[in-house]
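Note that this is a trimmed complex: some chains were dropped, and none of the rest were shifted.
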Amino acid sequence: ETGGLELQRQKRSTELQQARMAAERGNLVFLAGSAHNIEFRTGSLGKIKLNEEDLGECLHQIQKNKDDITDLKRSAVGLPQNISSQVHQLNSKLVDL
Amino acid sequence: AYKLWIPNTDFEAAANWSQNRTPCAGAAVKFPANKMVSVLVREGHSISDMLLPRDGEFVLASGAGFSAPDAGRDPDCGTGAPALFLDPDRFSWHDPRLWRSGDAARGLFSVDAERVPCRHDDVVFPSDASFRVGLGPGARPARVRSVRALGQTFTRDEDLAAFLASRAGRLRFHGPGALSVGPGGCADSSGCVCGNTEALPWICEALLQPLGGRCPPAACHDALRPEGQCCDLCGAIVSLTHGPTFDIERYRARLLQVFLPQYQGLQVAVSKVPRPPRPRGTAGAEADTDTEIQVVLTETGPETGGAGRLARALLADVAEHGEALGVLSATARESGAPVGDGS
């Protein structure tokens, strides 16, 4: 009886390690074993596409967006601050007049 | 000569599944957790749940795949226990039943040891099926002339070793045993010894495994045990001592064309075998070779005495045409009367 439970527990833990494909109410679900990865791999000429979109390009766009943001931060924060100080100086001069 | 591997690990092969049928639409499916296997999938399958092997692959032919079952699925399916993919490690290189000989012909058979690839054979694993081979206990490597797998032909040991060590190789070959290739083509027109004598215990173990490891009782008294055969058989064995001009292919063809048509239901096996140790005072001392040509004659149907008659005809043939055939001498043994014949 206890041996049976032990065996069942072992079986369950083995099954948790196994990758699995399951149907859930019409949805198709792919599950990696616990602490394991799901990977999609193409050759160097293959693409990963979602509908019409090239996922590789999308991921590239993420990086490009990040770089653009860094640039923007520099200009959008730097330039106004520069101007801000100029305006401040102008103000002082005006007061001095 | 080449030998073709028969069993596959295809998804669609009924024999690979518990209850001997492929999973029905909407079935739950389970692959053994700790077995490596490559599985070819040729069709689309509707599956409610599938546990994958921890290490394995599904190779999808064009159009093949898996889908979630819809409402219209087979109502009789998916209610019982999951369909289990049988242990892919169950196929042994040494099992004679798992090979098909490339030069098979009507009326010809091979002794068990020679049904498994010989050292001069080219081995072919069909490229249109997935497969898995156990290489055995590893006492001695299986050695053949070449191995063809996944559309590649390996004739150099280092190429084969690299393939066997690759993931593709490890998915298909397993066990402590080794496999090697090398220049071993048979260039001797008198034939070449197969070279499986030392592997015979494993060959017989694999062959007899479904019979509980024991030979079925022979149907005759004083049954014969040819060299390379696992169990005794009924019929006759002709042993030829050959000279340098003997041509085994020509002799085999002569048997098939000239003699066999006169003996319905007989099968013959012709091969060069190591000469068994002779009891003192028997013939054969005139040739100093350690091999001989073994001609095994056995009856596929009920015993008719045909094997004995053909054996005597072959002895007479040697007496008459021995020189032309390149045969120096011949001896024959016959099994005794059928068991339960009442005599």
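As written, the chains take the letters A and B, and residue 1 is the first residue of each chain.
Going forward, contacts are C-beta pairs under 8 Å (C-beta built on N, C-alpha and C of every residue); 3 or more make two chains touch, one makes a residue touch a chain.
None of these values were measured; they are calculated from a predicted model.
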Full-file chain stoichiometry, since only one instance of each kind is pictured: A x3, B x1
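By definition in this document, only the chains that are shown with their structure count from here on.
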Subunit A and subunit B: spacing of chain centres that average the CA atoms, whole Å: 55
Of subunit A, residues touching subunit B in the complex: 14-15, 17-24, 26-28, 33
Contact footprint of subunit A on subunit B as seen in their complex: 31, 33-34, 47-54, 66-70
